[in-house]
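Excluded from the complex is one protein chain; the other protein chains are retained at their positions.
Now for chain A:
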Amino acid sequence: MLRLEKRPSPSRFWQGATPVLAVVLTMIAGGLMFAALGKNPFEAIRTIFWDPLFHPQFADYSRPQLLVKAGPLILIAIGLSLGFRAGIWNIGAEGQYIMGALFGAGVGLAFYPADLWFIFPLMVIAGAFGGWIWAMIPAILRTKFNTNEILVSLLMVYIAQNFLSSMSLGLLRNPEGGGFPGSRNLSQYPAASNPELIAGTGMHWGVIAAFMAVIAAYILLQRHILGFHIKLAGQAPRAARYAGVNPTGLVLLCMGISGALAGLAGLFEVSGPAGQISIDFNVGYGFTAIIVAFLGRLNPIGILLAGLLMALTYIGGELAQFMLGLPAAAIQAFQGMLLFFLLAVDLLSNYRIRPALKKEAI
């Protein structure tokens, strides 16, 4: 039998190597699953990981999609990672993303059809505010009444979804849309739109915001006392109190940042790639970002890479559905495996595996 032995200090090598190992194990297990579904596993893996970037026919369309999809994932995951580091579990980024989009789009549409320079900046502020206020609900419930922020933030997602349907059927519905649900298309309203900045790259303001968030989070965690306190609160809550960290303030701060960034992601999405508020506006970025945050080891640079990888599996997954007829559920299971293996092999950074030579009573 094997046994686990705790390392005196976490292994730096394995901290870097576990994500790579997890990706490899996911490819193997995923390949087996695809084979069991009667598909050629090598072709399926190639379609998911290689074709979106290099396929002669599809790459022109799918390559810009990489940034379009990675942008919101990275932006949300950066916010979540700060809370996760501090032991504050915001699971409801999806709801904050929806509320950011609704607040931002609502402000933009209120000015329609005026053409004023400050409309888009105002929408950005409103979007961040929408996500922030939605995250404040579980944050304040936790600090005032000690409720569990995991449950409350998650349940707030379903409220946000109902709010979204109600808005796209009612208040924000396009008056010139012939009665169909959904708002006016913001991409056709230049003062409120978030266009592709460089043609053919998928780069829009949301992607720039995501890169800025990566840099800011990196500096915060490496150089600033606040980042130190966030890490401390997660690793040793009593030591954090001793160091002078105010636990209430930290919950409000971390939930607030993650909510605001998720709201921003929603705003940039609704004013850019999605274009309008509709019943099915949200596609799960808020939940996938949780995987991205952990895949990136809650490290800003790691999250940047993990966001790109996750976006690739999204695009590749769609491609595999379309080209090979793989069911959508198989792609989701494949993404789930990635998180599963990551958490499983994560053990290696704190423990080493040793063969149990002697039987010893424990």
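We adopt the following convention: a residue touches a chain if its C-beta (ideal position, glycine included) is under 8 Å from a C-beta of that chain, and two chains touch if they have at least 3 such contacts; residues count from 1.
Simple rule for what comes next: contacts and distances are computed from a predicted model.
Only one of "FAD-dependent oxidoreductase", "AzlD domain-containing protein", "Cytochrome C oxidase assembly protein" or "ABC transporter ATP-binding protein" fits the UniProt record of the hidden chain, and that name is "ABC transporter ATP-binding protein". Only one residue in the set A:212, A:243, A:301 or A:328 touches the chain that does not appear here, and it is A:243. Which of A:40, A:147, A:235 or A:332 touches the hidden chain is settled by the complete complex: it is A:235. From the options A:116, A:171, A:208 or A:226, the residue with contact to the unseen chain in the full assembly is A:226.
Considering the complete assembly, chain A touches the hidden chain via residues 5, 8-10, 223-226, 228, 231-232, 235-236, 238-239, 241-244, 246, 358, 360-361.
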